[in-house]
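One chain of protein is taken out of this complex; the other chains stay put.
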Amino acid sequence: MDTLFSIATVEAGIRLGLPVALAALGAIINERSGVLNLGLEGMMLSGALGGYIVNDATGSPWIGLLAGLLVGASTGGVFAGLVVTFRTSQVVTGIAFTIVAIAATTYLFQLRWDIGELPPRVERLGMWPLVALTLVCVAAVWFLFRRTTLGLTISAVGESPESADALGYNVVLIRWMATIAGGALAGLGGAVLVNGPLGLFIEEVTAGRGWVALALVVFAGWRPVPAVAGAFLFGLCDAAQLRLQGTATEVPYEVFLALPYVVTLIALVVRARRSHTPAALGDPYVRGAA
Amino acid sequence: MRSVSRRFGETVALDGVDFEARPGEIHALLGANGAGKTTLMRILAGLDRPDAGTVEVFGRRIESFEPGPIRALGVALVQQHFTLVPTLTASENLVLARPEGALLPPGRTAGVRVQKLVEKFGLEVRDGVPASQLSVGERQRLEILRALDADAKILLLDEPTAVLTDVEAERLLGVARALADQGRALVVITHRLAEVEACDRVTVLREGIEAISDGSVDGYTRADLASAMIGTDTSGTITARTTRRTQAAPVCLRVRDVSLGRVSSLTLDVGEGEIVGIAGVDGNGQSELEAALSGRSAAESGEVSISGEPIAPGDPRSRRGQGLAYIPSDRYSWGLIGPMDLADNLELGRVLPIRPNRPARHKAARPSLDHWDVRTAGPHARTSSLSGGNAQKLVLARELDEHPSAVLACYPTRGLDPEAADTVATRLVAAAEAGCAVLWIGAELDELLAVSDRIEVLYDGTLFGPYLPPFDRAAIGLAMAGDAADRARTATGGEADPP
Amino acid sequence: MTSSDTRQPASGTTPSPKSTWPPKLDGWLDAVSRRATAEGILSSILVPVVSALAALVVGGVLIAIDGVNPLSVYQAILQGVFTKSRGFSYTATVATPLVLIGVGYALAYRARVFTIGGEGQYLVGAVAGTAVVTAGGVGDLPRVVLIVMGLGAAMVAGALWGGLAGVLANRFGASIVISTLMLSFIGDSLLQWAVRDGIRDPESYNANSRPITAAALPSFFGQKTHLGFLFALVLVPIAWWLIRRHRWGFRIDALGHNPGTLDANEFSSARVTLSVLVVAGGLAGLAGMVETTGVNIRLGQEASVGYGWDAIIVALIGRLHPLGVLIAGLGMAGLTIGFESAQRQFELPSSLVSLITAFVIIFVVWGDAIAARWKEAR
Partner (left out) sequence: GDDSDDTAPATTAAPETTAAPETTAAPEPAEEAPKLAIIYSAEWNDGSWGEAAFDGGNKLLADGTISDVVMVENVPPGAEAERALRDFAEQGYNPIVAHSFNYGDNVKTVGAEFPDTIFAYAGGFGDVAGNVGDYDQPFYEASYLSGILGAGATDGGNVAGAGGFEIPVCVGMYHAYLAGARELRPETEGSFVAVGDWIDVQLAKEAALSQADAGATMFVGCGQGPTFGQIEAANDIGGVSTGYVGDMAALGESVLSSFVWRLDRVFEQMVADVAAGETEARYYSVPLADGGMDVLISPGGEARISQEALDLFDQRLAEIQDGSFAVPFVGEN
């Protein structure tokens, strides 16, 4: 038990929380603009592979992070093209997008490193620079929505696009920007995972963190600071779970595996009343639709 | 605008309409429901594009119908429906409409901006709460302020007074006049003939064609306008009832100490065959009263009962079974299902466990659609394709067709042209004379005066009255302005000290 | 995450977000649930087919890059479905859970109750059903009784798992998307515990339940196709009838279009939400047990193969219409079976195969969107 409440546990929680936190920030920008991004997991994964390959090529984890950011942004662009411009179902597109990303990353990874070659280990960044990076991002997103006209516009577009349109704002353009920004942060999250704690890539390395991030966004009521806090809480749950297994072996470990989700569920129930879903979330915008 | 045309599927909304607005003038745009007024204005504001015809603003021909550039030319439209962002406060809505730089102004500065406008134009709005929590009147005023804030050269108001009380409406027209005098061009869509007299020029649309094109207002009598709108000659206002009931009738609708939100322990009886009018400025608890009486939300305390049996909140079918009909104030939130067809909407509240097939349902719907003169392509039409007024008629058809024993009518004539409004009033009166208890929550005092057996004034969640015929207009007006409340307060204060 | 997640008892003090005019349309729901006009049916069959072919062309390029002749691959796919002796029965077997879950989703989505919890409900259904039919003392009961007990228990468990999300949404306004997602993860943990410990077969070295052969569903055509497929076939007309002709179906559609109006005039939207979640959950739970007793010998760690996720896409591609779901389900199953045998024949990388299948999905959705815009343009 003593190991449970150690600094090490907290650090583990932070490490586990970092990628989720960044992805959640991305999802917040997406969803505030009214675009539901179920492709988040896929965008993270793409960013992870991009970051890994570039890091491996350049030997610089920072350039790797940048690459993850750019790859994520471009996946965001593709997604925006489909759901914003072509107004495809955001739900199906999102889920299919994740399937594509899992398949595509695996395919490319295996093209690059054929069977028999172990994936090379790449330069890694320590925890604190990444924590700093994440804090910068959360501050930026907070500032965006609290202090800038652009942020106000994004929320307006997600809240009542017809009003924003009537005021002369380009709903489609704003949703494009928001989706690209969201993808970029998700990709960065994935890149942080491989260029930070891990230093290597394997198939589906993100292992469902994108879905967790989506949960957090709701749990946080679409607000950046609680979302990041939630990510670290979630990480802490995982860390604690792993530590408790060693000691409390009479409790089935599946309980601990489910713990983070149960916690999110409970938090969801407690928070939900106060959380405010963007009214236009998931609805493509068509002027004067009737 | 030159020979502008627009069609939606079968419906021809506009058919070669010419229209002009000149600086310094208020141009009244009249028309029965579905005449095409809104469509015309939406085109002028760039929210819709004409199938044919040209639009020029200050001599510049509009090529691309996009709201942005047209706003930049100084055209501002206050739409028939609200276009505020419900989660944003008044000042945030203003900033959104006209940002000053990339950063948001700190809260105070924004507040000051609102205050300046409020003082400048005398349109009162609360700042600091989300627009969704403002009363309809407040939201309407905010919409107008927002348009004025953009310093529009051409200001288009689509039925701006529809949701306002007479006093507010008068004030608004005063503001309009002042704006015109500053050299702006104004267009005001309205169904109230009285308001036309406050304008300079008038255009009347009938089924997408001008019946009167850009005439000078003093050239026409009310009768002329009314007949131009609807072909037949009527006075254009609701016909007052000749007889009013005097002796008390057995109570049908009973409200006991109901409290909800702004409404505090409100008690009220409506007798069989009685029409009770609830007058008052919007936002004094009308929406809470509506929610509680209709059973849409449970009252915090107190009870609503109809001929003895209490109304169970959240159980509309039994409410209907108990004979309480409900005409909601916002038909699009609580009355109609846009994407479903008219027949389905007529069935709401009495859908059979096993439904007849679609042709049968459509056949069954026809009579009451015809009876209520809902202008549409037929029972199969999507309800969302109805114009404002026709949509309202559909609600009335559903609620009044099954001979309720009591009716909760909230702004039943909102957005209706005079003829339709008169029909509605007549039907409600007829219902009352057939022994039905009618509670009529209204904004237009004339209307209430014309139909009510008794008027109560709702001010700040409390009822003042009763006022009985012959009605003292002035007294009721004062009560609506809170005067009665003040006197009540001083009176209780007075009792304290001995004579 | 649609308005269904924030839907709260309509309150008089705050106007519902739908109070604008024209009322805001729920984009994808409206797009997929357009009336079945002749044109509608045409486009709802033609468009997906054309799009799928386009996706296969793109996939063909990838296959060629991989050094295999795409045409022979696609030939193998067709053979896999149509000429291989078991192609049809395999397809039917795979389609069964997709259709059972998909119809439930379709009903829920018509109501804009956006559950994605099918996978979890499928798993808890399988666990509960297996627990019942492998419980001590039921061994000597007749097979029919065991089957009924198992399927019943599975439906109840799935319904509870789905209903839980409904209760959380109605009482606390919890987002249904997220709560069902969470419940899916929790359901998987439950399965892991059950097969490792809870209903573990003490004789078995692996983590799995006792054999459930005593409750195995009869299969027919001397093939792998089992009774469950009949369930799916029967479910389709029932659901269709409910939508068209039953009050519940009407309320579902009404809830999807305007909860405020439903609440004020017809029925409590909260209760419709709950009912549709319960039904969808029950169907998913049924699918879980049908799959366990129809194709497997026992319940194991790997029971989660993702039918609950694929069915979301089946429901939406199926236009939220039971018939559409059946067609989409069979189509997706056929694609799966065909690609499987092609993959075996040419030893294609599995990632390439799933890439192409996912392309098909995206292209179909994309094609729909293009068709919709094209229709608007006219």
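First chain written, first letter: the chains are A, B and C, and each begins at residue 1.
One rule holds in what follows: a contact is a pair of C-beta atoms (placed from the backbone, for glycine too) under 8 Å apart; a residue touches a chain by one contact, two chains touch by 3 or more.
Since this is a predicted model, take the numbers as computed values, not measurements.
Need the list of shown chains touched by the one chain that isn't shown.
In the entire complex, chains touched by the missing one are A, C.
Kindly state which of the options A:53, A:198, A:216 or A:281 is in contact with the chain not pictured.
A:198
From the list A:41, A:56, A:238 or A:283, pick the residue that touches the absent chain.
If we include the chain that is not displayed, A:238 is the one touching it.
Looking at the whole complex, which of A:12, A:27 or A:171 touches the chain that is not displayed?
Final answer for the missing-chain contact: A:12.
Since one chain has been left out of the picture, which residues of chain A touch it in the full complex?
Counting over the whole complex, chain A touches the hidden chain at residues 3, 6, 8-9, 12, 15-16, 106, 110, 113-116, 118-121, 193, 197-200, 202-205, 207-208, 238-239, 242-243, 245-246, 249, 253-254, 256-257.
Footprint of the hidden chain on chain C, which residues?
Considering the whole complex, chain C reaches the absent chain at 83-86, 90, 93-94, 192, 196, 205-208, 213, 216, 218-220, 222-224, 291, 295-298, 300-303, 305, 337, 340-341, 343-344, 347, 349-351, 354.
Keep in mind that, in the parts below, only the chains that are shown with their structure count from here on.
Chain touch graph shape: choose line, ring, star, complete or other and state it.
complete
Have a look and report which chain pair racks up the highest count of C-beta pairs in contact.
Per-pair contact counts point to A-C as the maximum.
Averaged over CA atoms, how far is the centre of chain A from the centre of chain C? Could you give it in whole Å?
Here the centre of chain C sits 26 Å away from the centre of chain A.
Find every residue in chain A that makes contact with two or more other chains and list them.
160, 162, 276, 279, 288, 290
Chain B: which residues touch two or more other chains?
83, 86, 338, 384 - these are the residues of chain B that touch more than one other chain.
Show which residues of chain B lie in contact with chain C when the two form their complex.
Residues 80-83, 86, 132-133, 260-262, 287-288, 290-292, 294, 296-297, 314-317, 320, 326, 328, 330, 332-340, 344, 347-349, 351-355, 357-358, 384, 388.
Going by the contact rule at the top, pick out the chain A residues touching chain C in the complex.
Its residues touching chain C are 31, 36, 82, 86-93, 95-97, 99-100, 102-104, 106-107, 110, 160, 162, 203, 211, 214-215, 218-219, 252, 254-255, 257-258, 261-262, 264-265, 268-270, 272-273, 275-277, 279-286, 288-290.
Which residues of chain A touch chain B in the complex?
146-153, 155-156, 159-160, 162-170, 276, 279, 287-288, 290
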